[in-house]
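A single protein chain has been removed from this complex, and every other one stays in its place.
Here is chain A:
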């Protein structure tokens, strides 16, 4: 049921272009807060550790993902959540108007 709701919400986000807008917003906030630079330097560490010739994207994803997730600033999460909520309430109003 949960997965179903997720899929519907995601679909609506993509269709209306909201997902792309939010993605740009998130990207900008993460760059502004220095998150991107931090992760970039982690990546460099991983590459140095594993050796440039042997490291794969999967290695990087495995090492970076948990750190990246933990480092997202709370304010950024709050802002995104707010915007998604606003979007959903707009959508709900829109559909109820159609009736």
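Please note the rule applied: a contact is a pair of C-beta atoms (placed from the backbone, for glycine too) under 8 Å apart; a residue touches a chain by one contact, two chains touch by 3 or more; residues count from 1.
Note that in this section contacts and distances are computed from a predicted model.
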Subject >> Listed names "KIF-binding protein", "DELLA protein", "Two-component response regulator" or "Ubiquitin carboxyl-terminal hydrolase", with the criterion being the UniProt name of the chain not displayed >> reply: "Ubiquitin carboxyl-terminal hydrolase"
Original post:
Of the residues in chain A, which ones touch the absent chain?
Top reply: 3, 6-7, 10-12, 14-17, 20-22, 24-25, 27-28, 31-32, 52, 56-58, 75, 78-79, 82-83
